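Okay, handing you the structure first.
One protein chain is absent from this view; the other protein chains keep their places.
Chain IDs A, B and C follow the sequence of writing; residue 1 opens each chain.
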Amino acid sequence: MDLNLLNEKVENAIKNSEKYKTKGNVATYIPELANVFEDNFGLSIVTVDGKEIHKGDTDLRFSVQSISKVISLIMALEDYGKDFVYEKLGCESSPYPFNHVNTITTKAANPFINAGAISTTSMIKGKDSKEKFQRFMDKMKDWSKDKDITFLEKVYHSEMETTDTNRALYYILKSKGIFDLDVEDVLNRYIAGCSVGVNTYNLAYIAAVLANGGKSLDSNEQFIESDNVKFTLAQMSTAGMYEESGKYQMSIGFPLKSGVGGGIMGVVPGKFGICTYSPRLDNTGNSLRGIIVLEELSKELGLSLFE
Amino acid sequence: MDLNLLNEKVENAIKNSEKYKTKGNVATYIPELANVFEDNFGLSIVTVDGKEIHKGDTDLRFSVQSISKVISLIMALEDYGKDFVYEKLGCESSPYPFNHVNTITTKAANPFINAGAISTTSMIKGKDSKEKFQRFMDKMKDWSKDKDITFLEKVYHSEMETTDTNRALYYILKSKGIFDLDVEDVLNRYIAGCSVGVNTYNLAYIAAVLANGGKSLDSNEQFIESDNVKFTLAQMSTAGMYEESGKYQMSIGFPLKSGVGGGIMGVVPGKFGICTYSPRLDNTGNSLRGIIVLEELSKELGLSLFE
Amino acid sequence: MDLNLLNEKVENAIKNSEKYKTKGNVATYIPELANVFEDNFGLSIVTVDGKEIHKGDTDLRFSVQSISKVISLIMALEDYGKDFVYEKLGCESSPYPFNHVNTITTKAANPFINAGAISTTSMIKGKDSKEKFQRFMDKMKDWSKDKDITFLEKVYHSEMETTDTNRALYYILKSKGIFDLDVEDVLNRYIAGCSVGVNTYNLAYIAAVLANGGKSLDSNEQFIESDNVKFTLAQMSTAGMYEESGKYQMSIGFPLKSGVGGGIMGVVPGKFGICTYSPRLDNTGNSLRGIIVLEELSKELGLSLFE
Partner (left out) sequence: MDLNLLNEKVENAIKNSEKYKTKGNVATYIPELANVFEDNFGLSIVTVDGKEIHKGDTDLRFSVQSISKVISLIMALEDYGKDFVYEKLGCESSPYPFNHVNTITTKAANPFINAGAISTTSMIKGKDSKEKFQRFMDKMKDWSKDKDITFLEKVYHSEMETTDTNRALYYILKSKGIFDLDVEDVLNRYIAGCSVGVNTYNLAYIAAVLANGGKSLDSNEQFIESDNVKFTLAQMSTAGMYEESGKYQMSIGFPLKSGVGGGIMGVVPGKFGICTYSPRLDNTGNSLRGIIVLEELSKELGLSLFE
């Protein structure tokens, strides 16, 4: 990938998306999520050979929200293996919103709706709740090479106070025998995971590790088993953008995962990881300007896996 | 792609799948579909540089069934453009079976369930019904370089006699204003399209054209606009295998489309087209042995787009 | 029933409902239905001992619409017996609108949504389509003692032109093996039945026959088997007012059937039949002022079966 070309296309795409700066609305169903500068925009790219591009608000910490579901899926896969995980979990996208009870039939539709991430969260190993969450934080820190990642207390508390829908999903899953754990343990860790504060650099770096087949960018360490990377990217492709996942595989064409905090993480296998941040969302809950930028970049650079 | 290696892996995969030879059941809801040799198996590969591998029953004509939905989508895209087509049609996979009324909300969920293909069929241009279908047949013949492709009368008549569910889907779509055409015209062409007799060679060849960005393999002709190829492959990835599309992107990882006739067409972009034939289906309607072979090949050759 | 008291309460109820005269909207999904005087109101009562009360526009012919579903159910019960009819048909109210595809599971939810009435229409005997419909008309004429009842051509044609949703319902039912008849025969008769022009007198008279256990009011003739009356009234009670049937059993408390033409037919067993006409509908499709009047009458006169 020619970094100069990439840089130029990125700058163009950001400039061309200026007109969307004030389109869409920040998430408000979690009160604390509304406390952001609505018009911020940041974009980071990290290539598999370690080069970087950063534009705009790339230091700003925002809550990772649903993008954490990628981490939980990977950890569940690493801790229990694909067969076990997908006995407890479906792998198909759902036409229902991410917190809808109908995203559960005999099990959660996929790991990237809330019920699915509650399921994967229940499959993270550790001797107790604290260790389980510590392992989750450590993975994020290791993979992003950022020891300063922490979780945003205010977002966490705001989210815990409005999490009755997730409690309902938890009990539906529990009543179907998916797991038998303490509700507050699982929900706490699930919400805490959503409340981790990241910047676009962090997520682009993690995405680059995924683009690199799970291998560290600067050592020979295999952070994530390559098969688990493959499964995860496939799931991001078919179910990463809520009920519009198919749409963005047509227009962008590589694995994506968005969060209602405003981030979108993208992985171009073998090439680079990318993350955009823009907290105004469309009706489905995806970052509106982020999508516009990713669509232009994909088109201009031929990034779709399907061409 | 090393053809010798490919050939060796194909032979291994077929051999290893022998034990699935008698697993699954041929489709019977269309009576004529039951009239096949249940244990037949064929596989063809055509690479973008024109090399070929053929194993087993690759001359046998079977009915293309839902794989024709790929052709209809491409023609609708070429005739009316993406924006128009996706005003009439969704692009998301559906958890409901391919002929279920709930695959329609305000419009059909995607082009690869029956309601969606009825929609794309309604968007194929021509001065009359005959010309519209002739154009469809001509495309299949041109893209596969096989002028002898014809449609299987018996399958067609058998299918027309049991097509009340499709009539229902047609009228639901019509009542929602998706189109206003003669029911028998659209259904006839839809069913006739499903009844086209193809062999694995034909479909692998068409798939190779898609793998080649829509360009003819032996001339400079751009059969299909490259953007339309890209959109079509993305749709095959997210919705090509009915309600198990996500599952096979994890285990196989490239665009696929199956038909209840027993065929599965796969496209490895930039590399090759592939088609398997094995008429015994699993419960979702996908060719059981075909999947087994494709899974092994993908794994052995690293064909997943997600690694 | 004291006729003077009844008369007084009726006059009060009508007067008190004046303020609802312009509330609600006439049905427009069938264009011809919009061609009425929106503010008309009529009410007729016929007691089982043959006394009558008529107020307002009681001579005006309006289209019977869904109230015809009562006649079709009775005829199916008389022609084929309860067991056969309810093998083809459910008997439970549905939360889905009257023409929604989800009112059908393995069969239509009940005889009073469209799919159910299409089912009962298919079970009316006759040597051909003409005779079947003639028998339907004859029943309405006989039971109402009005030989001049006819069907409204304009409504019929308007409705046939916009009946694709019903065609869809027909084919869903057909594909489930509920019947195997000519679509145009069944739909024609179904729509023609909806298009019969009646006045409140007619329907109050038919309702009085039902209130009288199926017996003619002025002869000893048993028009309808008493068991079939009982079954029909039970169905009107649990499913007669679309997806608000339960609500009106609380507030009115006797068997009711409404039509989007603006009529509501009510049966107070052993006492009288009643019909209101007021074409402005609420969101569920029930006549808004008709309900207001019936609620007051029920309350004032203690007409609920549940007190």
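One rule holds for everything that comes next: a contact is a pair of C-beta atoms (placed from the backbone, for glycine too) under 8 Å apart; a residue touches a chain by one contact, two chains touch by 3 or more.
Predicted model, so just to flag it, every value in this text is computed and none were measured.
In the full complex, the chain left out of view touches A, C.
Touch with the chain that is not drawn comes from one residue among C:Ser144, C:Ser158 or C:Ser237, which is C:Ser237. Looking at C:Gly24, C:Gly42, C:Gly193 or C:Pro255, the residue that reaches the missing chain in the full complex is C:Pro255. Looking at chain A, the residues touching the absent chain are 101-102, 104, 164-165, 167-172, 174-175. Seen from chain C, the chain kept out of the figure touches residues 82, 90-95, 105, 109-110, 213, 226, 229-231, 233-235, 237-239, 243-247, 249-250, 253, 255, 269, 304-307.
Rule of thumb we're sticking to: only the chains that are shown with their structure count from here on.
Contact with chain B and chain C alike is made by no chain in this entry. The most central chain, judged by the distance from its Cα centroid to the centroid of all protein Cα atoms shown, is B.
At the far end from chain C, in terms of centres built from Cα atoms, lies A. Between chain A and chain C the centroid-to-centroid distance comes to 55 Å (mean Cα coordinates, whole Å).
Chain geometry summary: the mean Cα position of chain A and that of chain B are 32 Å apart.
Within chain C, no positions touching two or more other chains are listed.
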